[in-house]
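Quick notes on the structure that follows.
Complex shown without one protein chain; remaining protein chains in place.
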Amino acid sequence: MIVNCTLKKSPITSNTEALINKVINQYEILGVETEYVRLVDYNILPGVSSNEGSGDEWPMIFEKILDSEILIVGSPIWPGGPQSSVCVRFLERLDSLFHEKKLMDSETGQFLVYNKVAGAVVTGNEDGAHATSKNILWALEEYGFTIPANVTTYWVGDAGPGPSYIQAGGEAALYTNKTLRYMVHNTTFLAKLLKENPYPTNLKKLNEDAETESNKVQKEKKISKS
Amino acid sequence: MIVNCTLKKSPITSNTEALINKVINQYEILGVETEYVRLVDYNILPGVSSNEGSGDEWPMIFEKILDSEILIVGSPIWPGGPQSSVCVRFLERLDSLFHEKKLMDSETGQFLVYNKVAGAVVTGNEDGAHATSKNILWALEEYGFTIPANVTTYWVGDAGPGPSYIQAGGEAALYTNKTLRYMVHNTTFLAKLLKENPYPTNLKKLNEDAETESNKVQKEKKISKS
Amino acid sequence: MIVNCTLKKSPITSNTEALINKVINQYEILGVETEYVRLVDYNILPGVSSNEGSGDEWPMIFEKILDSEILIVGSPIWPGGPQSSVCVRFLERLDSLFHEKKLMDSETGQFLVYNKVAGAVVTGNEDGAHATSKNILWALEEYGFTIPANVTTYWVGDAGPGPSYIQAGGEAALYTNKTLRYMVHNTTFLAKLLKENPYPTNLKKLNEDAETESNKVQKEKKISKS
Partner (left out) sequence: MIVNCTLKKSPITSNTEALINKVINQYEILGVETEYVRLVDYNILPGVSSNEGSGDEWPMIFEKILDSEILIVGSPIWPGGPQSSVCVRFLERLDSLFHEKKLMDSETGQFLVYNKVAGAVVTGNEDGAHATSKNILWALEEYGFTIPANVTTYWVGDAGPGPSYIQAGGEAALYTNKTLRYMVHNTTFLAKLLKENPYPTNLKKLNEDAETESNKVQKEKKISKS
């Protein structure tokens, strides 16, 4: 599942989409099926639940994510983010994974995206790719995704306003062409490996263990104070 | 002008609003008139121009900002931002200040918000206030706002999910009550000072000077290469 | 291998160490051997190479990392980082992994830490844990570490100056006690899995493939321009 968080609705040209198309092409070479969504074309309501009610088109997107083994999030860079508002909206909506009990595995307490892997694709004029990738990948790690080695691919140009990816000829950028291949290969490998060997971690059991410890510490403190 | 970037539409209780109300109260004590906008109640289209066309309610908000001397941006914290998607949308839309020629002073080239000052108000459960304030204030500094001393006010609780500002009794938090006063006093002082003593900087002239230097350096390099 | 990036030399009490001790304890329960280093006790010279010459104690630390299967980086939070200068120094020195050819696998071009996993432990008074973890984990992902699900564990208190982890009774904090267990279990599982099933990705081959593409694109552009 590849999500493009451009600010531009279809069919306006999206630089992030141009880079994503290369990613899709590499997945195809590996025989990995991809689904692509341009999020701004949908009505994603503000909020942090899995369903914000009437008119909310998030549930359909969310289902696609849950059906996939790999999530690639693409975002342009703008001041104030640095990832786009559409990207932040996307990550906010995924927060339900973290706080809605019904979305956790009833036996292990694992978040629903455990054993899925994620990567980031970023394009910008000039700066902010690392920060954008950090924000995306860290949130996903908290939600339960695994982040394989070398899964950030991006293009930015020289400092200051200037041409974007397509116009600047970013499609010839060697570093970007290298790293997108690393991302595709490493996500594909680790997604398969985790599918066959899922995390055995029982969060519920660990929670109980943690509660026991927390209670014990608190008790000891009270005793030492009296 | 105070903007609340909560994800919750009116009349749902907003924790950020509760803190903003304290800020408004302090401005009132100083005799400073305030206008308050809850951004999520308006239809702010995605984009980075000053007007994204049919249905876009941004131009009205933008005008209010240009009519004010102080801009306070309030945001909750969510994973992936850390500032909210509504806040990022707000900062994206202000980007027109930076790239639309019609919005620059015809004589000095100054961005339209020169001589205005800004501050940030942040609330979250547990973490991310510094990062949110950084993202807000840095973008505003780039757009031409001046950032006075001590203009970040925030509340966050202990690590991990937990009660928000109102429920946690954050309204009694001493550090937050101190810093919001610093913010109100320092923004009020500096806004008045800059109104009476505007930046004389002529960006257009400096741009010409920079072009002369850049051209000269490039010429010298060519000579040294040949 | 667990690295504590506190600013305080031994034997001064380190709050980050107090949290790290819990992490070590959990690894012991799982039968995982740990080695602990308090970086500020060593003379780590500024630079980004694997050996900065006379007096540099980094090579010995670096070797320990290469000998381990799991890397846990602990850092306190201070303004300007938010991770400590000792932590930034640590991550800078690891940069050799990314740019020193002798440190890459001669056949696959993989960075030397491929198939190792990493996690982050953060303590601070009040704010910045997410940002610190992002900075740590993202740099490690770029260097070739894999980031398992839920490998950030931290403690921060309420907004503003206040007691640190130990004094505030953070050792009873339930969320921290939960997440440190997730981290220990998930890093242990994935480190073992990757040891038995290493990434097959041949970066060298992908680099060649990327070069072919970049050259082709550049050629086409020249043709379309003429």
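Note that the chains take the letters A, B and C in the order they are written out, and that residue 1 is the start of every chain.
Just so it is clear, a contact is a pair of C-beta atoms (placed from the backbone, for glycine too) under 8 Å apart; a residue touches a chain by one contact, two chains touch by 3 or more.
Fair warning: this is a prediction, and the values are worked out from it, not measured in the lab.
For the options C:Leu91, C:Met104, C:Ala149 or C:Leu174, the residue in contact with the chain missing from this view is C:Leu91. Per the touch definition above, the residue from B:Tyr27, B:Phe90, B:Phe145 or B:Tyr165 contacting the chain not shown is B:Phe145. Shown as candidates are B:Asn21, B:Thr34, B:Ser49 or B:Asn186; the residue that touches the absent chain is B:Asn186.
Shown as candidates are C:Pro11, C:Gly55 or C:Pro161; the residue that touches the absent chain is C:Pro161. For subunit B, the list of residues touching the undisplayed chain reads 111, 114, 130, 133-135, 137-138, 141-142, 144-152, 169, 171-174, 177-178, 181-182, 185-186, 189-190, 193-194, 197, 199-201, 203, 206-207, 209-211, 213-214, 217-218, 221. On the side of subunit A, touch with the chain left out of the figure occurs at residues 79, 82, 126-131, 154-162, 170, 173-176, 178-179.
Residues touching the missing chain, restricted to subunit C, are 7-9, 40, 46-48, 78-92, 94-95, 98-99, 135-136, 138-139, 142-143, 161 (touch as defined at the top).
The rule is simple: only the chains that are shown with their structure count from here on.
The chain occupying the central position, as judged from C-alpha centroids, is A. Distances between chain centres, each the mean of the C-alpha atoms, put B farthest from subunit A. A separation of 20 Å divides the Cα centre of subunit A from that of subunit C. The geometric centre of subunit A is 27 Å away from that of subunit B, both derived from CA atoms. A straight line joining the Cα centres of subunit B and subunit C is 33 Å long. Within subunit B, the positions touching two or more other chains are listed as 79, 82, 161.
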